[in-house]
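Presenting chain A:
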Amino acid sequence: MVEKESPYKKYLREERLPHIFCPGCGNGTVMSTFFKGLEGTDIDFENVAMVSGIGCSSRIPGYAKCDSLHTTHGRALSFATGLKVGNPDLDVVVFTGDGDAASIGGNHLIHAARRNINLTVICINNNIYGMTGGQISPTSPKGSFGTTAPYGSRDMPFNLAELVSAAGASYVARWTTTHPLQLSKAIQKGLENDGFSFIEVVSQCPTYFGRKNKMKTPLQMFEWIKENSINKRRAEKMDEAELEGKIIVGEFANNPHAELTDNIKKLAEENSDKPLAIKSAFEELD
Partner candidate 1 sequence: MRTEVRIAGFGGQGVIMAGVIIGKAASLFDNKNAVQTQSYGPEARGGASRTEVVIDDDEIDYPKVTSPDILVAMSHEALIKYMGDLKDEGVLIIDPDMIVEEEIVDFVNEHKIKLYRAPATKTATEDVGLRIVANIVMIGAIVKVTEVVSVDAAKQAILDSVPKGTEDKNIQAFEAGYALL
Partner candidate 2 sequence: MVEERFVQGNEACALGAIAANCRFFAGYPITPSTEIAEQMSILLPKYGGSFVQMEDEIASAGAIIGASWSGMKAMTATSGPGISLMQENIGYGFITETPIVIINVQRGSPSTGQPTMSAQADMMQVRWGSHGDYEPIALAPSSVQEFFDFTIKAFNLAEEYRVPVTVLADEVVGHMREKLIIPDDIEIVTRKRPEKVDGQYLPFDAPCDGTTPMPAFGDGFNIHVTGLTHDERGYPDTNDPDTHTKLVERLCNKVLMHRKDICSVKKENCDDADIVIVSCGSPYRSVGAAMKKAREEGIKVGSLKIDTPWPFPEEEIAEIAKTASDIIVPEMNLGQIVHEVERAAHGEANVHLIGKIGGILHKPDEIYDKIKEING
């Protein structure tokens, strides 16, 4: 018997499809690349728990057939920290967006990276607030238009991959929705990394970013991203003027080091003859 549906559909809550993402939105592509990346690892999908905040990309966990925690705006990483420390055996994956992770959740992002907690964070960066209708975000390119930047944004955007690398994450990569194979590979490496892994995915929001910035169709946005992407190795040989408006893709950090839940576990082992307590809520007192 040959399956007659997308090989990625089996990971989804079928009764909830089609998902709410706009036509051409990159979120769906990232979902599939995640599942492909996961298939490359030894991780059992049953052991995956997804956590997200608020925004379009944060709806992804709601479609995946696994335990999922759809939390408050910007706070996904703090919930994920509790979940992962509470049960280090879970494979905890966080889906977030540029507004969620870098604006309202910016402080949680740098601290989770600093602690190098073993989470895999997939940040779908579409340079705009999609769910609320196209306001500029902390990653909106200078000069881009949004409903709150009618004259073009004059703010300096965050370089998320660089920011998170500097904060101490042990694995950081940036790819785009036009690089699904490289993205899957990066997600696989992120999942396998025993520490804080941050995969930034530059993605298209045709509905808001595209429409506000003269790229009316999903394809136009897709092509724009593809054409402006430059591999990190090549970019290193280019000067600032040449890199203007370019999306640098590749690996930004791959530097495994001491991880939070391991440290907590070791501390308990040094101070107690009991195993690390997990699921204490279900246990009677001795």
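As a working rule, contacts are C-beta pairs under 8 Å (C-beta built on N, C-alpha and C of every residue); 3 or more make two chains touch, one makes a residue touch a chain; residues count from 1.
Keep in mind how these were chosen: all candidates are chains of the complex that A comes from, given by their letters.
Since we're looking at a predicted model, the values are computed, not measured.
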{"item": "Neighbour of chain A by the touch rule, complex-wide, chosen among 1 or 2", "value": "2"}
{"item": "Residues of chain A defined as touching candidate 2 within the complex", "value": "13, 16, 46-47, 49, 51, 61-62, 65-72, 75, 77-87, 89-90, 107-108, 111, 260, 264, 267-268, 270-272, 274-285"}
